[in-house]
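Here the complex is missing a single protein chain, while all its other protein chains stay put.
Going in written order, the chains are labelled A and B, and every chain counts its residues from 1.
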Amino acid sequence: MLRFITGRLVLTIPVLFGVSVIVFLLAHLAPGDVTTILAGPFATEAVKEKLRISFGLDQALPIQYAKWLGHILQGDFGTSIANRRDVADLVFPKFVNTAILALSSAVLAYIIGFFAGIFAAARPYSISDRVVMGVTLILGNAPPYWLGLLIVLLFSLSWRLLPATGMTNIMGGGGAWDVFLHLIQPMLTTAAAPACIVARIVRASMLEVLSQNYVRVARAKGIRRSVILRRHALRNALPPIVTICGLQLGYLLGGVLFVEVIFAWPGIGNQLWQAIQARDIPTIQGATLVIALAFVVVNLVVDAINAYLDPKIRASEKAGAT
Amino acid sequence: MTERQPVDSVETPSPGNAASAWQIRRDRLRFHLRSLRLAWYAYAKDNAALGALIFLAVIVLISVLAPVISPYDPAEAAGAIAAPPGTDGLILGADVDGRDILSRLFWGGRIALLVGIGPTVVATLVSLFIGLAAGYFGGWFDQILMRIIDVVFAFPLVLLAIVIAGVLEPGVWTVILAISIALTPYIARLVRTTTLNVKQQPYVEAARAGGAGDLAIILRYILPNMIPPVLVFATTLIGLMMVVGSGLSFLGLGIQPPEADWGTMVAEGRGVLRKAPHITIFPGVVIVLVALSFNFIGDGLRDALDPRRRSR
Partner (left out) sequence: MVEPILEVEGLKTHFKLREGMLKAVDGISFSLAPDEVLCIVGESGSGKSVTAQSILRLIDPPGHIVEGRIRYRDKDLLDLSDREMEKIRGDRIGMIFQDPMTSLNPVFTIGEQIAEGLREHLDLGKKEAQGRAIELLRSVGIPNPEERYRDYPHHFSGGMRQRVLIAAAIACEPDILIADEPTTALDVTIQAQILKLLAEVQRRLNSALILITHDLGVVASMADRVLVMYAGEMVEYGDVKTIFEQPKHPYTIGLMNSVIRLDDQHDNELRSIPGTPLVPINPPPGCSFRTRCDAAHAPCETEKPQAISVASGHLVSCHLMRSDGRQAGSS
């Protein structure tokens, strides 16, 4: 297991390198002169030239990249153009907020998706199966931003149950209850589509496993239906489910970006959106890098869980260790 | 499926015989036509897939004919501000600027289809090229491509699209470009895996032993085998990319007002969500329906193109 993980970690290094290159190049993708963006449209040539030198923009790209990477590795993400603050100070606290939203949504999505999928798989082609699958199909295809607005319409505007926006600082003020109240709607919105996709994949892989010969053998042995579902089927259906759950995190992180904007959730997606509107390149880079890093870590964890679930990998590890 | 005849079996007669060469072509064409017909029968048996196809055909027709059939100018006020559905003679009501929502939905269909289909087609063509080259020839090109794909996979698709669209000038072409870039690795990986699979098949070995060149093998064996999985994957992606594209517009990174786009229309209704929810609801419903129909079509195609599923 340990060997597997270290092997994966080594493979991750070139990926991280590539990620940093792409993020670095983002700044050069932007149309127009960076100094115009930095100094504003009315700056004189002299001011721009000074900026160019102080930002090192007069040097060759690889050198710029090396310097930039050096700073990043020391935790220096540069200075935000929009509000002159350290990008790291701006981005990291926001990342915590995003993580709270994303993780709670993921947990919610997995729980709902999992039980809905099992529920449907236990009674395939029945009416309740069809209803559950129909709902998941519709919600799974609904744009997250639109779903968010519908939820606001229902919960905040029509029923007046929950605050729609206004979460400014998670750590201060209203306490955990307040955070929870503000979390419900963004969480539901973010979780909706992944929950549906998880439900569908859980159902599909359960049905696939339930049609396997060894399940028939287990039934012929007289094992109770509930035990077959729990022990035999679930255990084998799990690897594809875990893989899809991992992939869903990417989709979910994408949805979070929209949801944060709609609900004014003070997360990294909201920050990214504001930075894009202000054309604040260093902040865009910082936010993008942090999200990508988080995603890489998540994928590693998913791989490790999958490896753990596969007895062949576990067994070969054991054999290799002795 | 007993009358099924492999294409290869008809192409062994002596070379240089003009009549038989012509016959081979004719037989091969007949074979393909019959395969298509069988696939179509299988597809048409699936009610959801058939319904989705008809619905989508209607949407395409409406989008193409938008200038003719729209009751009002999509950019001009036609009724009271945020008029509810059914008032002022507007079936779906008016938006915050008093423009006819129905007309704007018609016009918005053009953008939505463009943003859904455009990047998928672009990404598929690019993927076919690089995925085939990487999978078939392998070597350093494959190594580099796979590493690049790994890197792009490190970004959630939506994030990459948002950031690329964010640093570029907003507009419909930016959306298409951004989504195309973010999407390509997903399709390229599928193309590469399929190429690797087909390459190892005995019939390809046989063709190679018979003296077929790389180009002939790619055109005759690998590409035809590529069509079903790529077509199915791409069809399913169109709906998803439409949702992503409308999302970019919703964030203000894509289509700019006053042009009619479903995502932009949802965004425009935000401010009057309570007083005039119809402005937000209608375009969203349309997005869901169209995305769903692409999904159904993809499922139907998958079943229809797979002879094993078809026979059940």
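Keep in mind that, in the parts below, contacts are C-beta pairs under 8 Å (C-beta built on N, C-alpha and C of every residue); 3 or more make two chains touch, one makes a residue touch a chain.
Owing to the predicted nature of the structure, the values given are computational and were not obtained by experimental measurement.
For the chain left out of this panel, the touching residue among A:I223, A:V242 or A:A278 is A:I223. Considering the complete assembly, chain A touches the hidden chain via residues 124-125, 212-225, 227, 232, 235-236, 309, 311-312, 315.
Going forward, only the chains that are shown with their structure count from here on.
Between chain A and chain B the centroid-to-centroid distance comes to 25 Å (mean Cα coordinates, whole Å).
On chain A, the positions that touch chain B within their shared complex are 14-16, 18-19, 21-22, 26-27, 29-31, 137-138, 141-147, 149-150, 152-153, 157-158, 250-251, 253-255, 257-258, 261-262, 272-273, 276-277, 279, 281, 284, 288, 291-292, 295-296, 299. If you check the complex, the residues on chain B that touch chain A are 147-148, 150-159, 162-164, 166-169, 239, 243-244, 246-247, 250-253, 263, 266-267, 269-270, 273-274, 277, 280-281, 283-284, 287-288, 291-292, 295.
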